[in-house]
Structures are given as C-alpha cells and as structure tokens.
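Data block below; observations after.
Complex shown without one protein chain; remaining protein chains in place.
We just call them A, B and C in the order they show up, numbering each chain from 1.
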C-alpha cells in the first residue's frame, strides 16, 4: 500500500536514504529472460551520486545484489528480490536540524502524518529511494527489448530557461551519455553545465525538464478508461521526487491549438496493412492506447529544496526559527533523473505489454 | 482491470456512449452519510450535453438511478450501484464511418487492440463515460465535506491563448457557474465564448486548461513513494479523455526557477501549533503528502478530435481515404470538463483520507 | 474494496436482496468471444428461486440485462455492465423484525459495523447477491471453453448425513440437472429430497456439501506463493454465503494419511511428452500450480439460518427477546448453490489463465 507499482509486472520498494539499505521485490517477471547483470549495474551507475562534479558528492557504489528470482542468469518467473546497501550514509549532517523542518522538504508532512520520522535524510521521500526503481526498471528494459522490441530513451531538455530542441526519433544513448548534463545537444549542454555550476557556487539549486520517448511500442498497449497508458505514465512520473508536471504528446501547448491543426491524420505505413500518423501531437497514444507511433512525454522537475542558505522555517513545536542546511546534494536533479524517468517508463510499458498479452492473447 | 480507481474508496465504471447505459460501482464508502440526491443530479447537470449553446446538442437528461448501497437517504457502507441510461444515442451519424478511423480518435487503437469495436460513438473512450465518474465524484464530495471538511473547486483557466488569472483562494462555485464557459472572470469568459463560437462556426474545435483547488485538506494525506498524492491526482486527470498535461503547484514553470525562489518557507499559522507556508509553489503537497495548504493543479485538454472538415485517414484495411465526421460534439471540452475534474480530485482525496484514517488512526 | 474479485478478469458486484437490483462490472474480458446470451440466462435459471418445491418460493425471473461491453454478440474487451432487477422483493416479512437480530444472520454484525443496515432482507450478505456472480461466471465459463478448453462442473455430494459417491471424471451436466437436488446419483438424490422435505415441514433447515471438478485445465495455472490456485479457489468459495469449509484434493482426509500413501507418482501420459499422476490426492494442483489433472474440491455449507421457529435473540438495544422469522427461504442451500460454486470456480480459473498468458506468453 503505497510503495508498489504495476498490476502484472509489479515492483514494491523499501528503504530510506539513511538506513540499512534499499531494495525491491519484482513480481510477475516473464520467465526465461537472460538478464545482463552488468547492464543493470550500468543503469544504477547512471543514477548514482558522485559520478560527476555536477551531482551530489555522496559516495555510494550502489552495487545491486539479487537475492532471488534469477537462476543461472535467467529470470525464474518468480519474485525477484534485490537490494542495495547504504554505505556512505552520514546522519551527522542532519542531526542539527532534527527538530526543524527544511522548507519544501518532506520533513513537516512526514512528521505530522506519522508522528515521527527518520530525520537522518529524507527517509522514504528521498530521491535515494529511486535506486530500487532504477534496478527494477533496468530489468524491465531488458524484458521489453527481448520480448517486445520496445526501447526507452530519456534526456535533459531544459535547465532553468536553457532549452534544447532534440528530435526524439534520432536521439541515441551515446549522445545522451556524451556529457554529464545528459543533454544530447553538446552546445546547449555546455550552457546548462555553466548554469548549474553558477547555481551551485551560489549555494542554490535549479529546476529542469526531462523529455522521453519510447520506440517500438506496438499498437494496443493501454486501456480506454482509468488505466489509460498516459495515465499510468503520469502516475509513474509524478511519483518521482521533485516532479511537478507531466505532458504527453502536445501537452500544455496542445491546449492552445485548434483541432484542425492538432489532429494526427492517418496514412498508410511502409509495410502492407501498417498505419501511421502524419504528425504525432497524440504522442503515440490515442484513447488511452498506444497507436504504434513513438510515445513522447515530458516531466518537469522543480529545483531541489536543499539550498545552502539561511531560510525561515518552524521547529517541531511550530515556533519560528531559521535553518541553513548542510549535506551532500545535487544542484540540479535532472542529469541523474534521466535513468529514473527511463526506468519508470519501462515499468509502465512492460506492465501494459503483459496485461495486453494476457487479455488479448 | 482498467476501469477501476482507488484503493479504499474504489469506483469501477461501465458503459459506452451508445449502448444501454453507463454506471458505476462504488466500494468502501463510509456508512451513515446523509446523501443529497439532488446535489448528485446537479453535478450531472453541470456535465450534461445540451446545457448551453457552447456544448454538444445531444439530449440526455442523465438521470441517475441508485440501485443499492443507499437506504433511507443514508449510505449503507456497502457497494453503491448507480446507473444512467442512454436515451438519445444515435448510431446513424457513425454508420457511414464504421470502416474508417477518425483522426486522433480511439477508433484505430481500439479496433487494433481488441479486433472489434462498438463503432457507434467512441465506446469506452468516449467522454460520455465520465458521467459515471461525475456521479461517483458527487458522492465523494459529500463524504469529503461531511467527514473531513474538504472542498474541491475547478474552473476554466484558458481556452486557446485566452487565459484568465484567477485566485484559487477566493474562487466560488457561484462565480464559476455564472457563465456557460465556467470561467469566473466574466470579461475573459466573454472572450472565450466568442472564440468558441468562432471555432464552432468554422467546424473546428479548440483546447483549453482547467485549474482546480482543494481547500481544507488536512496535513497528512498521501504517501511518500509511489502513491504520492500528486501522483494519484495526475493519474486521475490524465485518465480523462483529451487531457494531455498535468501540473501541481508551480508545475512546468517551477522547472525554470531556482531553489531560493521556489522554496516555500514555513511560518507559524494563526492557530497555536498550526504551520503554514509563506508561498505555495508546492501546491499543497510536499514529499507526496498534503501540507495543509490549498492543493492547486492544472489540467491541459487538447482540442476535441471531431472536426466537421474533410480529413485524410485510412480505412480498416489500411487504405487511404477521407472522412468528414458528423454527429453532435462539443467545440471545446473544458466547460463540461470542470465538474469532471472536480469529481476526479474528490475521488483521489477521499480515497487518501480513508487510507490515512485506516493506517494512522 | 470488498466487492471485487480477480486480477486480470475482475468482477465487481453491487446490489441487495431488497432494492432496485443487482449487477456486476466485468473488467478484462478477452475481446471477440461470441457470447451465448441464452446460456447466461440458463445459468441464472439454475440459481433462481422458485424453480422447484425444494427451494425458496420468491418469484424472480432474474432476467439479465447487459448494458455494455458486448456488441453484435461478441465481447468488446471493455467493461461489461450487467444488471438483474429485483421484481418480487417483499420487505413486509422483515418489518416486524427490523429491530431484532436474526440468529446466525448478518443483521447484528452489519448493523454494528456500519451503524445502520437495509433491514429488508439480508442486504449485501444475502445469497441473492450471488445472482451477479452467476451471471459473470456464466460469461467466464464461455470464455474458458472457447479459449482454453476448460470446463467446470459441480454437484451436491451430501445433505446432512446423506452422501453420494460420485466419480468426478464421469459426472455430466445432464446427470446433475436430472433432479432438483442436483445430485447425479438418483437414488441418493431421492433420499436427500425426502430429507429436505421433512426438514422443511419441521420449519427447519439442513446443511450440505458441494463437490466440483474442473476438467481440461492445462499445466501451469496458478502461482507458487500467495496466489496459489487453491488459495484463490478457497477465497472464492469461502466468500459464498453459508460456506464453512473448503477442501482441495484429499482435503482433511489427507491430514490423516502418510506420505507414501498420499504422494501422486508421475507416469507418462497417452500423448508423447504428456505427464499424468497415477492418483490425484493433490486435486490437480501442486505447489499452487495446476498439474493438468482434474481439479477437485469440496465446499461445506451450513444449514440456512432462517428457521421458522421461535428463537432467543436480542434487539438493537441488546435486550433479550425472541424472534420467529417469516419470509421465503430455502430449506437447504446446496441445490441452488451448485451453479454458484461453478461460477466462482470459473472466475478463478479464467483469471489465472489470463494471468498465465500475460506473464508466460
């Protein structure tokens, strides 16, 4: 209740930023899929702190241990248990503030809801929780590719006001990973990097937008009512720490358009019987169901709340006070959030691929 | 699987735009709540076609019949069954196109996924399905108000490029209902109405944005990981027909900000022990859990796909053809979507209110 | 929450014994299945009151109306809404007892849990609720047969101490339906019938046992841990009114055996590569997963609580009083419960068949 995601391919996570470790149980994984364990680790490495000067200096190797569900390199079809230890948790940076609520953090809401909280770090609301999602998503990616030919790619589209225009159809993993900003336009990436460095120097943080595309999605994934494909993608992305907005296809810009400009007319595809759309304002989803075109989406992330400046706040008795946080934090969440967005998209797509196969054969 | 929403307060809908009728089963409703049946009907009347010259001319009285779960005017706590008959379904407008796929509609994806479809209307993907959600949401609203003091209000913020600036804290139902656009700024509403009339005259349609606020939400609803309050709101809104984007609080604008500008510092509230934030970029949710401030959100709706113009498309064999739809359709979805957005927000909030009461007492 | 059953093929019911009607929403039905609507009605007729002198005299035609999800005789794959009206509800028999709790009925627990109840009849706990399950199960049966070759048959094994020994492998629907007791051994059926008539004459009721078998179940349905096939069958059967016990395969008798007698050794089957077991103490399920042998189970039903005798009880203030119920009730539940048990078995098997297809392809 609250930490699980998916119906047929279901991931349930546990773990806090400061504690024994984090992990996940994956239920419903198709059996017999050869898993590349190095590829799982590579995804965790993309998410891991300390990978560049642009991100948190916390030193976590984030080695994943698979405890069950994989045998002689293949998925068993039964529950996969996986775990990542916390090795560089440092509660001392948090102890001075254990009775104060950091602005725009989860401290106040967590403590009021539950009556107590693990004040060392952000607890369950910490972005560190996503390590378990990335590991599960890395498995989902391999199953998606092996059984359905689906691939997911995300990248940084904007940092603050600096925006790149990237063609979702030609973007590559190599281009995304070519710089620490994970923006496949090297010039814009350099500008973003300069902006992040300046913000970090000022003790501040900055927001950004991640764009993602899923290629190779067959027609038919999703459902026409509540479990629309875009609805589950929206839930997936808005369940990430710091996300404030989600768009599919034309998104908010679509709300400014007229129908004759927005409609995606159907045209015959290259293969006999194949159908395509001339444009893709729908973002690859119509009536809640994938239409075979690339699925395109965007996720907005606010600036991380931990700024190294003195701010007004209240203490646990509700009295006015000030706080100046310490600790190791990212000045901008989006570079590390790229693999996280990909992981969440993969979880949604695999779940719906299995649901479709179950219902429709 | 696919038509149900919520965990403790769960709504499962059925029904197509052209068929015997639509309805819902509501599980988990708190018992003993006095239901104002007229108020439920009023919500349906707000959503109903034919209510003004700006919306579809289909004539549906949308009278709701409650078949179970309510006894002598009060909720029994057991499953509520409710139904609305289709009385003005007219398949004849669709018959000429039964073998063609209307652009940006669900026809193609539905038929490809399932191998067949109810070609009379949009089937389950039709906006008519939301009649069941509005009825369920109307019950949720009454429970929310009676047991938790929570109220939800939505309104039209923009149509095309025409945008109103509305203060979420002072908006009233009366102001929203004062004009058929459901935009509480009468001057902007008039401009919107002119725009919609012009679009309709051209046989075209136009998109828009709905804004919503929830007032009186106590601190503590939501969860820190997957079932974040904003994640469930996002799923709720993105499960609506024609929605393309969702924002909470600062939304996409937040992605352009720096942390020192975005953070909502805590200040003591008016009551002893009460805590508020000086700003509300968080939109009333922090770490996935409500913080007691108004919950603010926006939903983008694309222009409705049914335009009365000839368009390219393909037929069910994938051959090029053209289509010029007929039927009774809205030129702009947002006026009628206002009560729908409110209903979905109410479903999410009540579900989380019950979940919180269950877990935390 | 509480009225839904199944994961991929999910049925959610509504309705009380005395109210507007009863019905169900079926989610996840495979598309394109040709439905025999008469066959659905026949299942309802098997469950319906008034069908013989051995059952309740309540006159309900139990005509099912399908409101959505079926188009031109085939399943659409989208939510099926179905409804049965109550036409012979008679609250007057209950009015004298509205402030008294009928012994071993749900009156006391319902009123204490919820603070109120629909005192006309048994509300949601009434066996009348199962009309919706039988309708849904009738659809599941048709899908099971069409897509998976699976068939389910139940029959009355015992009434009181009178027991029939029936071979699950040779029992037929015709033999079961050949007498109103639904016991395929005509001599034992006659003895049962005499027993039921005597009990009814005395104003009393009597319990019984239903046995069921599923034939044609392929190897592989189920799951090894929580969602074991027998666990979901147990939940299905124990969710029926008046059921007190469930067994699969050897059942309680198996608890008295030694392993060398209980083990089902594997033997090659008739087809190349086919595997069978020499005995079937496992009841067709091993490690939570079907093994290809017939799935055998038994369900115990207590005597119906409504006896036409004066009994001690308490009123809604907890004061001692007496009650002598009136109304139209069955002297023995098992003849009418036969199609209900079949329906529940079909729901479980179809859900697991779809889940298996989804996960394992």
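In this text, a contact is a pair of C-beta atoms (placed from the backbone, for glycine too) under 8 Å apart; a residue touches a chain by one contact, two chains touch by 3 or more.
Owing to the predicted nature of the structure, the values given are computational and were not obtained by experimental measurement.
Asker: If the hidden chain were put back, which of C:120, C:183, C:300 or C:345 would touch it?
Answerer: Considering the complete complex, C:300 is the one touching the chain left out.
Asker: Would you write out the residues of subunit C that touch the absent chain, in ascending order?
Answerer: Subunit C touches the chain not shown through residues 1-5, 7, 13, 101, 103-110, 112-115, 122-125, 129, 158, 160-161, 199, 204-209, 219-220, 222-228, 230-239, 241, 243-252, 254-269, 272-275, 277-278, 281-283, 285-291, 300-307, 309, 311-314, 317-320, 355-356, 359-360.
Asker: For subunit A, which residues reach the chain that was dropped from this view?
Answerer: Residues of subunit A in contact with the hidden chain: 1-4, 6-10, 12-16, 19-25, 27-28, 31-32, 65-69, 71-72, 74, 76-81, 83, 113-118, 123-124.
Asker: Spell out, residue by residue, where the missing chain touches subunit B.
Answerer: Subunit B touches the missing chain through residues 7-8, 28-31, 77-79, 147, 224-225, 354-361.
Everything that follows uses one rule, which is that only the chains that are shown with their structure count from here on.
Asker: In whole angstrom, what separates the CA-based centres of subunit A and subunit C?
Answerer: Centre-to-centre distance between subunit A and subunit C: 45 Å.
Asker: Using Cα averages as centroids, what's the distance between subunit B and subunit C in whole Å?
Answerer: So the centre of subunit B lies 38 Å away from the centre of subunit C.
Asker: Taking the mean of the CA coordinates per chain, how far is subunit A from subunit B in Å?
Answerer: 26
Asker: Show the residues in subunit C shared as contacts by 2 or more other chains, in ascending order.
Answerer: Residue numbers touching two or more other chains: 7-8, 28, 31, 77-79.
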